[in-house]
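Take this structure first; my questions come after.
Excluded from the complex is one protein chain; the other protein chains are retained at their positions.
== subunit A ==
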Amino acid sequence: MKTNDLILRTTTALIAFILLAFSIYLFLAGHNAPGGGFIGGLMTAAAIILMYMTYGLDTMNKVIPLNFKLLVPIGLLIATLTGVGSFVFDQPFLSQTYTYVHLPILGDAELATAMLFDLGVYLTVIGITLTIILSIADDN
């Protein structure tokens, strides 16, 4: 019997985008408000997994032709190098700083180096979550 997944497909198209947008908001807010790279990464991974569940492995592998395993070392490298970066400025390991910049359209924004560290965490979490779940899904 062919399964009827019309409702799942319709809602996923909508919900996945809301999830992705909210996860990016969480990621950006993270360094000084509730949120952060870890929780943002988990939510992004949840959105991607939802799409995998709805559209199937084959379709999604075509849509996102990305080896998620590679995200783990990239994320780790970014996070570690953010810490090491403070060596260049002769500051203690993992020191951080921030500044305010004026962006067109968006207005004043705060840029913090803590966000770079968070980016590393974000990528690592996405990479690990998807690697685990997809390798379980592959394993028939």
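Throughout what follows, a residue touches a chain if its C-beta (ideal position, glycine included) is under 8 Å from a C-beta of that chain, and two chains touch if they have at least 3 such contacts; residues count from 1.
Quick note on the criterion: contacts and distances are computed from a predicted model.
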From "Multicomponent Na+:H+ antiporter subunit D", "Hydrogenase expression/formation protein HypD", "Sulfur-oxidizing protein SoxX" or "3-isopropylmalate dehydratase large subunit", the hidden chain's UniProt protein name: "Multicomponent Na+:H+ antiporter subunit D"
Touching the absent chain when the full complex is considered, from A:T10, A:N32, A:T80 or A:S135: A:T80
Residue of A:T11, A:T59 or A:Q91 in touch with the missing chain, whole complex considered: A:Q91
On subunit A, residues whose C-beta touches the chain left out of the figure: 70, 72-73, 76-77, 80-81, 83-84, 86-87, 91-96
